[in-house]
Structures are given as structure tokens and as C-alpha cells.
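All protein chains but one are shown in place.
Labels for the chains are A and B, by order of writing; each one numbers its residues from 1.
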Amino acid sequence: MKKLASFFGKAWLALVFVFLYAPIVTLIVYSFNEGKGRKWAGFSLVWYERMLHSSAIGDAVVNTLSIALLSALIATVLGVISCIGLSALKGRAKAVYMSINNIPLLNSDLVTGLSLMLVFVAVGLSFGYSTVLLAHISFNVPYVILSVMPRIRSMNQSTYEAAVDLGAKPIRAFFAVTVPEILPGVISGFLMAFTMSLDDFIITHFTKGPGINTISTLIYSEVRRGIQPSMNALSTVMFLSAILLLILTNVIPKDRRVKQKAAD
Amino acid sequence: MTNKKKWLALPYFVWMVGFTLIPLVLIAVYGLTERGSGAFTFSNVLSIFQEEHLRALILSLVLSVICTLVCLLIAYPVALILRRAKVKKSGFVIFIFILPMWMNFLLRTYAWLNLLDDGGLIFTALKALGFQGNIIGTNGAVLLGMVYNYLPFMILPLYNSLTAIDDQVLNAARDLGANERKVLTRVIFPLSFPGVVSGITMVFVPSLTTFVVSDLLGGRKILLIGNIIESEFSIASNRHVGAGLSLVLMIFILISMAILNHYDKTGEANAI
Partner (left out) sequence: MKKTIAVLLASVMALMIFAGCGKQKENVLRVYNWGEYIDEGLVEEFEEETGIRVIYDEFTTNEEMYPRIEADPSLYDVVCPSDYMVEKMMKNGLLQKVDLSKLKNKDNIGAQYYAALSDFVDPGNQYMVPYTWGTVGILYNTTLVDDPVNSWSILWDEKYAGSILMQDSVRDAFLVAEKLLGYSANTTDPSELAACSELLHKQYPLVKGYVIDEVRDKMIAGDTALAVIYSGEYMYCKEENPDLAYVIPDEGSNMWYDGWVITKGARNVDAAYQWLDFLLRADIAARNFEYITYPTPNLASYEYIDEELLNDPAIFPGEDVLKRCEVFKYLGEEAEDLYYEQWKKVK
């Protein structure tokens, strides 16, 4: 009986695994197809070459990475500052603050994107890199606050005060005492913001201007034009970098921890 | 000191007013005024009762509910099995099941085009078996795309909440005479509830409001409420109707949040 259950369990995992990966594998295989259509016409790297020579793809990659990095960084700074301020707030004010902060998390991206677009139109900002950046910062800060806030809450307030009492300037006390304690939360907030920004399509779609594409918006417009094999090549590269990134962030730190433990 | 400190919360408060509150107010302003004259009206909101809008809303609701259920049915066993297998948290297996989440959303959707569209592998295989007709452009294709895209968002919170259950609790239940089925229904299910709730939230809202999946896999035949709103803004250039329908959509999001909050007594959505 137990064996049977475990067999079905494994079979289920395998099925879900196939479901999750079949499309991705097809995409990767097609990226090496010589022909443009969906019939196999022989192995070729022509679409990778196309991809490397396409300035549209290059620009989109640079935009995506720079917007993700900048927006995550600014959101992290803004988020950490407001978390410290928040820790001094109490009761109603804090509750109101937090619920406004939660709105973009709970609301649909469609509404968030449209509402931001309306604001930019109302202010008369011309759509472009800066509007996308502003929009990304806006939806990133809540993630930072959500991951930093618990750290601040559980922090021992008296160490900071002790440092100040002993004559440290508040700024110095902040960097010497507070920062090390909240750092894990800050980093995970930053990473979350970074990935959210990388993956976003809908909000970017509504806030971008001429000549600005992120990878997501580029794919959207390309794919709507028909079969675009250079997009297959791009997906393959992106998929492999995602694997690499995850391995780097997950496996290596763990390795180090294991080694450290062994050294202890 | 603390008095001064609380001013640090101000900059982002100003930011939120500018980029969260005012935008929503603007949606309401557009949604409740007439195009051209700017006079107050409910007609944009009430246009949801126009046949074609209502049809799209109902289709969106049906598809997103089915999508959420299917995701739950697929993901719960996966999370359970992973828990049983005692895979370590950052272990290889978990890694495999969340990896697709790290792939660009549009690419994930586009990947299915390669399989389902004319000349695609699945399409060709079905055709060889005598299937006639199309896959792209059907509700089924859109549903498939939704499930595929949002499944990892269900697996992760479920897995997190299931692994958080202490083995001791289960052993205690067993010692007290509960059989495996009872352990599952009386102990594991209730304890995993917060995970279920956050999983549902993370799947239901985006699938209710999507326009990308239906656009790419629906052959632009399938119109969801997201498509209607998007095209009111981008093609009809009638922001007022688009905003009015967005208000309706927000009401549905609020209702679903309220229902989930009601069941989720712990209140904290500790997803991701």
C-alpha cells in the first residue's frame, strides 16, 4: 500500500515536472532550428547570431537590468528609511500607513498600471525611461517594507539607544548597530524588488514611452507579429541565466555555511 | 529622539500619496465622469451590464475560479509529496518546481504557442490522431496558459505552510489513534490553511485580470474583462469607460480579499 502511494506520488511529481518543463524545452530546441517556421530544418545558431546583432534586444536587456537595479536600489533606500520612521509610529497612523503600503500588493497590476498612467498624463510627464522607473519604484517599495519591517520590529531597540547614549552620532549608531541587524531583511527585500521589476510586464506596458522597451514589452510586441525565432534564443539565454543566478544565490551560500560549520 | 525619528516615514508617505492614492482617485474620477463634458455619471461603471462586458466578466470569473481550483488540485499533492519526501528546503527538487517562476512571464506564455499553434508539436500530434479544429483561440488554451503561469505561485506558499507543520504534531495525532486519512483531514489540512489562502490570492487575482494570456493564446477571439479594459484605453481611447470597468474589477478584488481574510484567521499572508 505504502509502496503504491509512493509510486503514485512519484508519478504525479513526474507529470507536473513534464507539464512545467515541456514548453521550456521546446522553446530551447526551437532556438537551434535553422528554419523560421515550426518544422525542424536542421541545427543552426543563426538565431543566436541574430539576437546578438539586434540592437532592439540589446537595448531591451540593458533597460530591463538598469531599471530593475535602479528601482530596487531606490526602493530599498526609501523602504528602509520609512521602516525606521514607521517603527516610531504607533496605533492608527501606523495601521493606515501600512494599509496604503499594501494597496499595490493586493491590487491587480492592470489597475495599478492604468492608474499610474493616468497620473503621468495628468502631470504632463512625457512617457519614457523615467516614467517606467518611477512606476517600478512604486510597486517595489511595498516588498522592501514587508521584508524589512519584521526585522525592525524584532530588533533590540536598546542597543541603538545605548550606542547613542555612549556618544555615537545617530547616523553612526544607525550604520554600526541597526544596519547589521536588519541587513538580511534589507537584502531579501532588495532581491524581491529586483525580481519583481525584472518580471513585470503589465505596469511597464502602460507606463512606457517611445523607444523604450524592456525584455517583457519587447517580447509582447514581437510575438504578436508572428513566429520570432530570435525570441526563442533570447528565452534560452534568459532561462540559463535564471538557473545560474538561482544556483549562485542558493547553493554557494549554503556551501559556505556548511564549510563554516565544519571549520567550527 | 523617537519624535524626530517618525518624520523619516514622511518621504515615502508623500510618495504613496502621489503614486498610490492619487492614481486611484484618478481612476475613480475618470470612472465616474462622462467623456467630453466631465459631468458626474454612473454610466461607465454600469456599462458592465452591457452584454459584451458582462460576458467578458463572467468568462473571466469562470476561468479564474477554475484556474485557481486546478492549480490547488495539482499543487497540493505536489507540496504534500515534497513534504513527505523530506526534501531539504533549498534542495534540488524544490528548486525544480520554482524555477519556471523565474522565467519571464511572457516567455512562459509564448512557449505554449510553440506547442499549440499551427505546426506546433501538440497541434501536429493531435492532427495526426484525427483531431480537427484549433487549440489556440479556445477557452481551454487560455485556461491552460493561466494554470501554467500561476501554478508555481500556488506550489510555493503551500509547500512553505506544509513544511512548517511540526512532525511531532502529526505523531501526536497518530498516537492518539488517528489514522492517516484523519491526520490528513483533521490536522494537515487545517494547519496548511494560511498557505492555501495566500496561494489562492496569488493565483486568483492575476488570472481574473489578465489580458496577456488571452491575447496570446486566445487568438484574440477570447475577450476577458482585462482585454476589454485594455482596449478601452489603448484602442477606443475611452479612458472613462476603461476606468469605470476598472472600478468594477477592483470591487471584485476587494470581495475576494474579504472572503479570504474572513477564512484566514491568522491574517498574515506570508507568501514567497
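Basically, a contact is a pair of C-beta atoms (placed from the backbone, for glycine too) under 8 Å apart; a residue touches a chain by one contact, two chains touch by 3 or more.
Note that this is a predicted model, so its numbers are computed, not measured.
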Visible partners of the omitted chain are A, B
Across A:S6, A:S66, A:Q157 or A:S241, the one contacting the chain not displayed is A:S66
In the full complex, chain B touches the hidden chain through residues 51-52, 117-119, 123, 127, 132-134, 136-137, 219-221, 223, 228, 233-238
Absent-chain interface residues of chain A come out as 37-38, 66, 69-70, 73, 121, 126-127, 129, 183, 187, 209-211, 221, 224-227
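Operating definition for what follows: only the chains that are shown with their structure count from here on.
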Taking each chain's mean CA coordinate, chain A and chain B are separated, in whole Å, by 17
Listed in rising order, chain A residues that touch chain B in their complex are 9-10, 12-13, 16-17, 19-24, 26-27, 30, 37-39, 78-79, 81-82, 84-89, 97, 100-101, 103-104, 106-112, 114-119, 122, 134-135, 138, 141, 161, 164, 170, 192, 195, 198-199, 201-202, 206, 215-216, 219-220, 223-224, 231-232, 234-235, 238-239, 242-243, 245-246, 250-251, 254
Given the complex, residues on chain B that touch chain A span 1-3, 5-13, 15-16, 18-24, 26-27, 30, 74, 77-78, 81-82, 84-85, 90, 93, 95-97, 99-100, 102-108, 110-115, 117-121, 148, 151-152, 201, 205-206, 208-212, 215-216, 226, 229-230, 233, 239, 242-243, 246, 249-250, 253, 257, 272
